[in-house]
Structures are given as C-alpha cells and as structure tokens.
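Can you keep this structure in mind? I'll have questions shortly.
Note that this complex is displayed minus one protein chain, with the remaining chains in position.
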Amino acid sequence: MRIELVKRAEHSQTMTVVSPLIAIALTLVCGSILFAAMGYNPVEALYAYFIEPLTTSWSIEELLVKAGPLILIAVGLSVCFLSNSWNIGAEGQFTMGAVAGSVIPVLFYDYTGVMALPLMIVMGVLGGMAWASIPAFLKVRFGTNEILTSLMLVYIAQYILDFLVRGPWRDPDGFNFPESRLFDAAHVLPKIGEGRLHIGMIFAVIAVLAVWWMLSRTLKGFEIKVMGETPRAGRFAGFSSKGVIWFGFLVSGGLAGLAGMAEVSGSIEQLTPVISPGYGFTAIIVAFLGRLNPVGILFAGLLLGLSYIGGEAAQVSLGLTDKITRVFQGMLLFFVLACDTLILYKFKVVSNAKRIKEAANV
Amino acid sequence: MSDISMIEAVLLTIITASTPLLLAAIGELVVERSGVLNLGVEGMMIVGAVIGFAATQATGSPYVGIVAAMLAGIAMSVLFGFLTLNLMTNQVATGLALTILGLGLSGMIGEAFIGQPGISLKPIAIPGLSEIPFVGSLLFNQDILVYTSYGLVIAVYLVLFKSRTGLIIRAVGDNHSSAHALGYSVISVRYLAVMFGGACAGLAGAYLSLIYTPQWVEGMTAGRGWIALALVVFASWRPARALVGAYLFGAVSILQFHAQAAGIGLPTQLMSALPYLATIVVLIVISRNKNLAKVNTPACLGKPFVPDR
Partner (left out) sequence: MENTQRSAHSAGVEDLIEARGITKKFGDILANDNVDLVIKQGEIHALLGENGAGKSTLVKILYGALEPGAGEILWKGKPVSISNPAAARKLGVGMVFQHFSLFEALSVVENIALALPKGEKIEALSRRITEVSQKYGLPLDPAALVADLPVGIRQRIEIVRCLLQNPSLIIMDEPTSVLTPQEADQLFITLQRLASEGCAILYISHRLEEVKRICHNATIMRHGQVVGSCDPTEETPASLARMMVGGEVHEICASEHKGSPGDVMLKLRNLSIPSDGAFGIELKNVNLNLRGGEIVAVAGVAGNGQSELFDAVSGETLIKDGYGVEICGVPVGKRKINDRRLLGSAFVPEERLGHGAVPGFVLSDNILLTRYKSDPDLIRRGMLNQSLAAEMEKRITVSYDVRMSHDNPEARSLSGGNLQKFVVGRELDRVPKLLVINQPTWGVDAGAAALIRQAIIDLARNGSAVLVISQDLDEIYELADRIAVISRGELSEAEPAAAMTPEKIGLLMAGMGETRSKVTASNAGDVHAH
C-alpha cells in the first residue's frame, strides 16, 4: 500500500482558500514542537509570539509599519511571478528606491516645496524600476538567468548604499557615524495618528487594490496570467513574451522602490547602512502565502508583519531569541508550497494489487 | 625571496577563498545534471556551516564537524527533494524557501556560538611532496577539505562521463520521459543527486566555519551559495570548468582585498561588490553564446517529472 497523488480535473476552489490555512496550522504545530524542544511552554510561547502583540495599540501600529513594505513589495512580485519571471532581487530594488528617493532630502535639502515629497516618491519608484530593468533587459536581450542576476544586484545595491552613507552622503555634522543627514520635516512622509505609522501603509492598500483590479479586470492582467501559464496559447492570442517580462519587472521594481523610499522617508527619516530587515526576501513568502493574489497578500503581509513584531515581543517577555522569526518564516513558505500541491492534486491510497495492475498498464 | 613568499601567501588565500565555491558548485553540478535546479545551495551551505561549527565545539574534533555538516546538508536537501520530487512543487520557489529556512535556522542555532573561538582544521602535509619548494606548500600542505575538493572534481568527472551511473544521471537530466520509458526510476536518481548536492553544500559550509574564518558569524556565506549556482552555469555543467571558474572567482575576491589593502583610489565598497558584478558579467557572456548554453544545459532542468498513469 502506498499514497499516490492524483491530478484533479480542475483547480480546487476550496483548497485555494484552505491550503494557506493548513500551511499556517502546520507551521504553528511545528513551531510548538520547536518551542517545546527549546524548553518553553508552547502555549505560552505562541501566545507571547502571536497574540500578545495584538493586545496593545502600539504594537498593532508597529505591525502595520512592518506590513506596509512587505505588502507593497509582494504585490509587485505577484505580477512578476504570475508571468513566470523570477525577480528575487526585490531587496536590491527596495534599496535603490530608498537611495533614489533620498536624493532630494540629502543633496537638495534646501528644497522644501510642496513638490518635494511627490518628487521623492517618483524618484523612489524610478530607482526601483531602473534596478529591476537590468535583469529584465538581460533576460530579454541575452536570455540571461534573471534569478541569479537579480539576486547579485541585491549585494551590489547594498554596497552602493554603504558607499553613499559612509562617503559622499555622510552627515557632515554626524560625528563620523555612517548615516546621512536627518531628513527635513518637508521630506518626511505624513504620519497617520500619533505614533510611527505613516502613509506608506496607504500606498500598500492602494497598490493592493490597483493590482487586484489590473489582474482581475484588465486585458493586461489577462495577458500576464496567460503568458505565465501557457506561453504557446499566449502567442496564439497575440501576446508578446518580451513585453510581459518587462512589465513584470518594472511593476515589481517600481513597487519595491516605492517601499524603500517610504521606509526611509516614513520610518527611518535618514539613510543608514542597513535599512531593511530582509523585507525583499520576506515579501517572497508573503506573495506565495497570499497565493499571488493581491487580496491574499494583504492578509499574508499582516501575518508576516506580526511574525516580526512577535519575535521582538517574545524576546522581551520570554527571552526567546528573535532569530526564531526567520525560522517561522522559512517553515511557513515550505508548508505553503507543499500545501499548494493540494490545489491541483488529491491524495489517494493505492493498494498493492491495484498497483501491480497499474504497473502492467504503464 | 620575499616577493615569492608574498605571491605564495596570495595564492594560498586564493585557494582558501575558492574551495567553498568549488565544493558547493561541484555538488550542484551533479544535481543539475540530473535535471533538478536546487536554488537552496546558500541555505544548505549555511546550515552546514553552523552545524559543522557546533559539532566541532561539542566534540573538539573538526572531523566530526565535517561529517555533521555533510549530514545537515543532506537533511536539508531531502526536504527539498520531498517537495519537488514527491509533491512536484515549483523548484525555483522551493529552492528559495530552502535558502530562507536555512538562513533562519542557522541564525537560531548559531546564536549560542557567536564570538566563540573556533577550532581550526589543521593542514595535512603529504610526506615528500610537501617539501617541494613553492608548489609543495601550496598544493600538498593543505587541509583535508581542499584535497577533497580536488578529489571530488576528478571523481565527479569520472562518474559523470566514464561510468554507467553517470550516464543514467545525464540521461535522466536530458529526457526524463525517455529514461522512464527505458525503465529507469527518475525520482530515485534525482533523490540521490539532490542528496549529493546537499552533502557538498554542507562541506562547503563546514569549510567556511572551520577554516576560512574558524568561527561562527551570522550570514557568513554572504551569497557564496548563489555564486556557486552561477558557477555551474559558467562551467556549462562540466567539472573541470567548475574548478577553473571557482579559482577565478576566488582570485577576484582575494585580489580585491589586496587592492583595498594596497590603497588604490577606488572605494572599498566597489571592490567588495566586484565578485557579484563579475558573476553578472560572466552570466551575460555565457548566455550570449546561445549555442553553448543550448548544447550543455540539461534539457529537463527545472521541469517537474510527472509520471503519467
């Protein structure tokens, strides 16, 4: 006897919704085992990790601050992944968006007109797009593997940022700290409420709605999905594969750049050598957990945002290492991918007699 | 004389920088020859690094560490194999997941070891040969992993191109349907290849934490797993070219150190970014030659095998 996967006739609508939930459940089960192995009471640890942060308005706000960039980047990545392009360098596009978005506050800090922020936003988007257009160009022109090029560009972007904040963009009054000058108030994104929450989260919500609308309602979205699933049928429909590659990279790069700009302008308010706790990579998990659907990504982004906050909270309350956050995130992605199989396949138990008959049928 | 010892010192550091790349690349080369694209090299490597370090600290023996690192790499690769081969998940996404999980796990496991001085693996001088001036100390007074890396290049070459096992691996990577039709078990062959790749990535990790910088530093692989992946493309899936490629990259990363030390006017960050930039340039050069890529790329690379019933 053995277990066999049998292809379903159609995508299971139920599993499309349920499979991420199963993945979350499995992650929590494994997490409990992990906590127990480390000598913590799993119930207590899970409470500290996932529930407690939701009990104070301060940490909910902090959660939204973290979820904003995750959602922005992941929404862009979903467009790219749906079209079967593998941009895994969002972290680099995020960085370059932050750098480009900081040109005005760092170099033209005197310019504090009303157009300063809109210009910064545009430049952030363009910075991310420019960085993403390198792998896109190389893929379209030479067929170069976009996975490796986009990833290598992450490291290069980080060195560029490092060079700037330690070199030409270093704050002259900053006691030699590797930081840019603090942004002028005119160069800081408006806050929502009293705390740290800024309008970056609103950008994220707008991006979710816009991309959801684009994917589900417009010809462009249709084209992306066709080319991602069946390029041959896409050509029969008259779509261009090069155009789709460019579109996916520019959208994902632009949104990652916007997220980077919003992070430095809204949260950090200056450029520092490290501006991201791996948002660009965590967003890949968010995109898959949201099943490449912008609305799903909204929820997935909140959950992954919670995992960041929860890690910090559990460190404070239980002395748990915050490194466990990355483990949770990695496990979650694994389970999400494994459970996705359930959407197209179902499990069947095959007895030995049947199996021999089938072997004869090969 | 001092010039020679200077050159010798530089060459020694190049060997040190190249060995982890070579170990990881040679493993992934076999994996890709069987038609599987495992993008999780970075993750398997860093888990190997931390487990190797931890086992060495616990037992006092780096050799135990090396074995532990290999086993850790294999364990990670089996996870990848289960998803991609049994559950037929997307190989790209699953490889990414493996990297993310590996980075997370290593960070958590390694937290206790941060700042601990490690036990370095001692070189083994080969009697007689190591006495040869210059060449002797470079090639025959190395640690076991350097010897292993050379041995692996030769062994992988022989197995892949001179043995029936290698023939089956290449056949499965070229056309899994034909291999299945001839009665070969595509899934088993791929599992073994993936596990070999995991073991090699684990070794590469152990090299970093036991020899390269004998201590645990979070994220110490610093993209070397990804560079190893690019090396496999650069090598067009041939072991000897992987050796050349690894040493070329090792040289680039060492020379930029020396250039920084020598104080040429370029920003250090630009020099540090050089290996990554070089990777991109190499990938472009390779992909521009469409014919080369077409002939050598395993035709089934990255395609899931779904046996039809």
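Labels A and B are assigned to the chains in the order they are written; within every chain, residues are numbered from 1.
To be clear about the criterion, a residue touches a chain if its C-beta (ideal position, glycine included) is under 8 Å from a C-beta of that chain, and two chains touch if they have at least 3 such contacts.
Keep in mind the model is a prediction, meaning the values are calculated, not measured.
Asks: Just one of A:K191, A:R217, A:K242 or A:K348 touches the chain that is missing; which is it?
Replies: A:R217
Asks: Out of B:A58, B:A112, B:L158 or B:A181, which is the one that touches the chain we can't see?
Replies: B:A181
Asks: Looking at B:L87, B:I119 or B:I168, which residue reaches the missing chain?
Replies: Within the whole complex, the residue contacting the unshown chain is B:I168.
Asks: Quick one: say which of A:I33, A:M115, A:I206 or A:A233 touches the chain that got left out.
Replies: Answer from the full complex: A:A233 touches the omitted chain.
Asks: Could you please point out the chain B residues that touch the chain left off the display?
Replies: Residues of chain B in contact with the hidden chain: 164, 167-168, 170-171, 173-175, 177-179, 181-184, 295-296, 298-299.
Asks: For chain A, which residues touch the unseen chain?
Replies: Touch set of chain A with respect to the missing chain: 9-11, 217-220, 222, 225-226, 229-230, 232-233, 235-238, 359-362.
In this section, only the chains that are shown with their structure count from here on.
Asks: Nearest whole angstrom, what separates the Cα centre of chain A from the Cα centre of chain B?
Replies: Inter-chain centre distance comes to 28 Å.
Asks: Using the touch rule from the top, collect the residues of chain A that touch chain B in their complex.
Replies: Residues of chain A touching chain B: 5, 7, 86, 88, 138, 142-145, 147-149, 151-153, 155-156, 159-160, 162-163, 166-167, 281, 284-285, 288, 321, 323-331, 333-334, 337-338, 340-341, 345, 358, 361.
Asks: How about chain B: which of its residues touch chain A in the complex?
Replies: Those residues of chain B that touch chain A are 39, 79, 83, 86-90, 92-94, 96-98, 100-105, 107-108, 111, 222-223, 226, 229-230, 233, 267, 269-270, 272-273, 276-277, 279-280, 283-284, 287-288, 290, 293, 306, 309.
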